[in-house]
Structures are given as structure tokens and as C-alpha cells.
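Other chains of the complex are left out, but the ones given are in their true place.
Note that the chains take the letters A and B in the order they are written out, and that residue 1 is the start of every chain.
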Amino acid sequence: MAKTNPGRFFEDYTVGEVIDHAVPRTVSGGERALYHALYPMRHALYSSDEFARSCGLPAAPIDDLAAFHIVFGKTVPDVSLNAVANLGYAEGRWLKPVWPGDTIRSQSEVIGLKQNSNGRTGVVYVRSRGLNQRGETVMEYARWVMLRKRNLDAPAPEAVIPDLKNSLAPEDLVIPEGLDFTSYDFTLAGEKHRLSDYEIGETIDHVDGVTIEEAEHMMATRLWQNTSKVHFDVTARPDQRLIYGGHVISMARALSFNGLANAQVIAGLNGGAHANPCLAGNTVKAWSEVLDKAETSAPGVGAIRLRLVATKGGAPFELKGPDGKYLPDVLLDLDYWALMPV
Amino acid sequence: MAKTNPGRFFEDYTVGEVIDHAVPRTVSGGERALYHALYPMRHALYSSDEFARSCGLPAAPIDDLAAFHIVFGKTVPDVSLNAVANLGYAEGRWLKPVWPGDTIRSQSEVIGLKQNSNGRTGVVYVRSRGLNQRGETVMEYARWVMLRKRNLDAPAPEAVIPDLKNSLAPEDLVIPEGLDFTSYDFTLAGEKHRLSDYEIGETIDHVDGVTIEEAEHMMATRLWQNTSKVHFDVTARPDQRLIYGGHVISMARALSFNGLANAQVIAGLNGGAHANPCLAGNTVKAWSEVLDKAETSAPGVGAIRLRLVATKGGAPFELKGPDGKYLPDVLLDLDYWALMPV
């Protein structure tokens, strides 16, 4: 029997099954430096221990999306190695900051299954969690992917479609312990805009662009120990390597600093779609739309719900065509909650 | 009003104004590893804690030019986002080593202003400082850039041209506390040449070359949180991305190890010109000229003043044409003081 990992197929999942994913990772300042070299990250809370302390944290955590990528990458060999499509995310929550020195592992529970009517593919829903060395959940999210069946004769499982929230409510968000924005230094953070300066419906063109190189997205994707062949092997697809969707998420989030510098902490992921593939040579730009605002129980800390759109061309603020489909230049449509000084 | 940073224009500066720049950064071994991966850095004092201790320091500091880039990068959004040209540097001094764990922020004072006769641009002179978490200045330098006016009708300010030294005197240099080269290990450092082996006027061809890739200069420039669009966005200029001048400085300095391995510590920056743009695909080589030598008060520590020239072709030791202009293959002409065993 082959010793390499063939990945799992649709019929290999059972609702309620818990999968412990391999290769825990201890993070250090090395991961942070690389993350800040690969993306133009500038959020002060994640760049400066001193700034983080002035906001009530013991030190600067590892960037929230880096934590997400670390957790996500470990699920790939067990969840999406044979995925036909990554269909969606929901109920993503960051529950504890990840600190340099922490060791993160991942676990997924199968929360839904539905065979497609073609009999050849099905949708698997998982809830994935990142756990630190104390067994605390640092983040969690639901994700659903379309997988092929290996054996077309395998019986269709009973369809279970989980009840996932369209978006998290503000009270679902977990605020990092100690976070306090009452002494927030807007000068050091880079912008003066606080939550009250943003209006629901407001759109922001983040202006800056980054042209993506093969070496960069592969370094990022490897750092997260994501093993999907299509990101690394030019012979695995007809044209270019396909860039990990998470690379686009991090790039767009970093670009959104310019206009949203004070949306420091990512607390919730409501949903997201990788609208079109991103390839090396694309110049990624980003725009945001304010979807909602809310108070939180932490001192001086508000929540802002944002749509973050990454594009590889076209004009800002254009998302879908008259047919309701994403325009071809749209790469990402992400819906998330961030924490910001009120 | 747009929330993104439009940058400042010439009429937005006032002599005497102090600008606190955003996004402090805590550095770690991650920054060092990346710096040594991006440039062929081999100076032993910055590579080995043990070597640094044998020279009287508590550990290996972060490379002096990395410290410079960290300080410089923070000034870009406030000083040079709309720069037409980076005109010069002067009076650069490294005052305290930067150690892993330090948090660096930057501050600039406007020390001069002069509107150009065309009425459309002007020169802004700033003195920028990097400060660590104890408020100590780790380095400082003067820099002047040409900026456009946004409003051509804005009145010309009173011209103030700061009195900047053509070059630092040896007694202006600050020696890192404790530095002692009396037990210097020339074998571990990589070369046997001490200060007395160099003669004023001597030229050194550093022989080695590095062909530059887009991914590398972007990673470096992002690591320093330099936000200038032209370095990242291929659509921002007619041809290729323009490589951050500091990338060329670091590359040339690293190449100069071969012949100047013992010029360990950069203590002063007398001046520098980015003679021609550097683009990916260029093969950078370097040569040096010994401009001056001096004693210092630290045991076994001498100072050497060097011209460091980076090229992308042509023969070594050729700098300017008969017209007095830099030859087209010259990228950088830098004048600095380094510390070396006597």
C-alpha cells in the first residue's frame, strides 16, 4: 500500500467525527518577521510590544490572520487535498491571541455532509479549531468544501446541513483579555479615524497595490504547512501555480491598513468567497465597505464589520455583474469583524 | 473625506515642526535571519553573539543598516510619499545598537525648506531619529527630498537651508558602549586586514555580484514598512517596479565584506546619492575607496571612511563621466564611516 497521503474523499467522512490534524507548530519572532516581509502589515498592535502593552496586552500577538493560516494549513491534508472547490467560511472567531512561543495544533469536527445530485461529489462541512499548548482554543471557524467521491458506488450519507450563522452578532465576538483602547495612541497607530468616524455604508479605496511573485506566495503557503500541490508545482495545472486564497486574504487585509489602520484586531469572520483565482503577476488592490458597527464591553473598544474586497484590476467598489456573479477582476469578498477604538 | 493617507506636499511642512511617525516595531531574531537571507551579510559582530561578546558587547546587535531601514521606512508615509526625488543624506550617526527585543519608532524634525524657482516643487530637509523603548536615540540622519506642491498658489515659505556637515569628523562618531577590538579574532571575522593595512586612496573591487529579484526587494522593503507604491505595484510606473534605494545600500554593504570584512560597525553616514534606478534583473556589484582613517578613544578601535559604490555593470572604479555626471551603470555613491580594528 502506498505510504503517501492520498487525501480523503467524500465517502471518508462521518458527521460527528473529530480529526486531529498533524504537525503542531511553535511560532516565534521568525514567523512574525516573515509575515511582515510577505505582506505590508502595519497594524501597530501586532508590530510593537510597547504599543500592545499600551493597549493592555502583555506583548504583541502574532497577526490574527497568521494564526488563521497556521490553523488552516494543518487541515489541508485531511480536509481539502482532493477538494474540487472551497465553498465557504462561517462563524470564524479568534478566541485567544497567539504569542511567540505558543505551539498550535488543529482539530476539525465534521458537522455536515451532503452528496450532490450528480452522485460524484459532495459537500463536507467541518468546524476547525486551533489549540495552543494549554489546550485552549485560539480560533475556530466553519468551512465547507466540495470533494470528489473515490468510489461512485459508495452510498450517499444522510444529508446533514449545519445551521451556520449568516454573520456573527457583536456579542459573539471574544475580546482579547485585557484589551483597553482608552489610552490608544492614534499617532503611533498611523491614522486618526476612530469608530465614530466611520459610517455604515461607507466605502474606502485602499489605493495601494502589490504585484505578486511566485516566490512570495510559495514561501507564505509553505510557512503555514499547507500541502496543496497546485500552489507549488507548475506541472499540476494547465497554466500557472494557483495562489493560496489565504495569501490574497492577508494581502488585502494588509493593504486595508491605508484607511483602516485602527481596525487593529480581527475578532470574527462572517464569511468569505474566493471569487476568482489569483496568479503570480496579478497586482492586488483592495477596497472595504463598512457593514455594521457595535459597542463591546471592553474599555474604549468598538467593533466594526467590514466587507474586504481584493481585486486584480477594474475599478474599486465594483463587485458583481448584472448576472449576480462576481466580476472577473474580483479575487476575494470577505466579511469580518474587527476591533477598533470607539 | 478620504481616509487613506494622501501623503504630504511641500506646503504642508513648517520649519521646526516635529513629526512622530507611525507604527513602532519590535525586532527579533526573525528580522536578523531575513536580513541575512536577503543580503549576503557576513560581518561577524552581527552574525554571532559569541563574537560580539569577544568584542565587549552583550550580544550581536541588529545590523546597522537594518536599523537604518527600520527608522527610514517609518518616515516614508510622512516625508516622501509624494517625493519627486530623494536628494541626499548627511550627518547620519548610529548612537546605540539595536538589540533583538527592542522596539523602534521614528521622529522627524523639519530643519529646512526651500521652494524651487519653478514654483511647483520645493525641497524639504528633515532630521530623522530612531528611538528605542527607553526613548534613547538609536540613530539619526538628515535627509532632503524634493516634493511637489498640491496647491501652486500656496505662498513660498521663507527659505531655510540647514547647515549640514559635508562629512562627520571622527570625533562626531559614537562608539557602541563597551566596544573593544583588542582581542579581535581576525580568523573568525574572515580577513586579516586591519586599519593599518588600508591606505587612504586605496580602492577595492569587491568582486562578487548578486542578480536582484522582484520578490527579494519587495520582501525587504515591506519588512521596513516602507509604503512607497513604486516599489510594489508594477502598474505604478511605465516599466518595472523601482527598487528601494536602501536595498541597494544593503546589498553593496554586504558585498563589501569581501575586502572589508573587518569594517564591522557602521558609525556614520556622511552622504549618499542614488545615482541611477535599480531594477530587478540588475546584477549589483560594488567597489570601495578609502577616503580617510582615524583613531578613536575605544580600545583597539579605529575608524575608516569609505566611499561605497554600487554598480549594475561597467568596470570598477569608474564613477562619473567627463560631464561630471554619474555613469549610467552607477547605482549608488555612499560615503560612510566604519569602525575597524586598528
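Heads up, the rule we're going with is that a contact is a pair of C-beta atoms (placed from the backbone, for glycine too) under 8 Å apart; a residue touches a chain by one contact, two chains touch by 3 or more.
Note that the coordinates shown come from a computational prediction; the quantities given were computed from them, not determined experimentally.
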| item | value |
| --- | --- |
| Oligomeric state of the whole complex, in copies, if 2 are shown | 3 |
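Note that only the chains that are shown with their structure count from here on.
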| item | value |
| --- | --- |
| Gap in Å, rounded to a whole number, between the CA centres of chain B and chain A | 36 |
| Residue numbers on chain A that touch chain B, as the complex places them | 28-34, 36-42, 44, 47-51, 60, 100, 187-191, 193, 197-198, 204-211, 213-216, 258-261, 283 |
| Residue ranges of chain B in contact with chain A within the complex | 2-5, 20, 22-31, 33-34, 77, 100-101, 103, 105, 133, 213-216, 218-220, 222-223, 225, 227, 229, 232-236, 241 |
